[in-house]
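Yeah, one chain of the complex is gone here, protein chain that is, but the others are all in their spots.
After this line comes chain A, so read on.
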Amino acid sequence: QTSLYINITYVTALARSKHIRQFHLTSHTQVTVRDALNQAMDEELERDERVFLLGEEVAQYDGAYKVSRGLWKKYGDKRIIDTPISEMGFAGIAVGAAMAGLRPICEFMTFNFSMQAIDQVINSAAKTYYMSAGLQPVPIVFRGPNGASAGVAAQHSQCFAAWYSHCPGLKVLSPWSAEDAKGLLKSAIRDDNPVVVLENELMYGVAFELSDEAQSKDFVIPIGKAKIERPGNHVTLVAHSRMVGFCLDAAAVLAKEGVECEVINLRTIRPLDTDTIEASIMKTNHLISVEGGWPQFGVGAEICARIMEGPAFNYLDAPAIRVTGVDIPMPYAKILEDNSVPQIKDIIFSVKKTLNM
């Protein structure tokens, strides 16, 4: 069974596209997450001249992961700025520029490096509107790949969803599909507040159907609203980013055994869309949260705590549980790395345990 899931990306891409095609009646094109992010930035740069992008290799290199490909050629040195390797410095510069009226997009090559600059994100950006009692807004976007990648080992694989979502004054987004990526990044750029956009490197190359509507220059996805990717009656699976795809794959397998999973794509981690999760639990009576990050004090921990404290608790037929990354620094060897993050079989196993199958 394990070997079936290792090269799942091709299969799931196909399954996903079939899956999504069922819900779209209009015409659509295949767009990768990378291109969706690129389109989002391109459109917003064009729309508002106060928007600019800065970060390492974003300009002449076309982006370390080619997310900003073509932008420097189109917009030039003023709007697309290559920075030296100075996270704390350039993050602070970006925040200062936002305070003085611009709308920067600050790229961290990966969010692991944002740790060097985290003071600027939290203390200079997130808290300032509050400390100034509304005098000083900070319209900034911090974006970049987050979480596990492939073979990059412990220092380059951490998920920061829990860390950033802990802090009031920040909005934290975690797109999964191309539509998510485009709509959420555009919303983030248009938002007058500090927004952290946690992308996923392994998703950059994955193509999704993008409807006509999603291709429009004004397509935005509201921040703070989760999406039900797959309706179901027996168990609620809540996930964000890459794990949404894994949940859909698990759901496809479980459907053959008569178990219908409702898969919720959080899209936004902060503010968390508790209402959608609660409504789902009231229907399915079972909750499993799935994330790539570590279990302790993670996104799933917060979801479970909220469900305990809210009306949905009374609808649970079993304890709400979490499927998470293993509580270890990320190892390098492929077999170890593969077993450090949730696999589709782990989700299936957890569903069956929860449903007492």
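Keep in mind that, in the parts below, contacts are C-beta pairs under 8 Å (C-beta built on N, C-alpha and C of every residue); 3 or more make two chains touch, one makes a residue touch a chain; residues count from 1.
Operating definition for what follows: contacts and distances are computed from a predicted model.
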| item | value |
| --- | --- |
| UniProt protein name of the chain not shown, from "Cell division cycle associated 4", "Protein Abitram", "Pyruvate dehydrogenase E1 component subunit alpha" or "BolA-like protein" | "Pyruvate dehydrogenase E1 component subunit alpha" |
| Contact with the hidden chain (one of A:88, A:255, A:301 or A:318) | A:88 |
| Identified contact with the non-displayed chain, of A:64, A:102, A:152 or A:318 | A:102 |
| Omitted-chain contact residue, chosen from A:65, A:129 or A:294 | A:129 |
| Residue ranges of chain A at the interface with the undisplayed chain | 52, 78, 81, 83-84, 86, 88-102, 119-120, 123-124, 128-139, 168-169, 171, 192-193, 271, 309-310 |
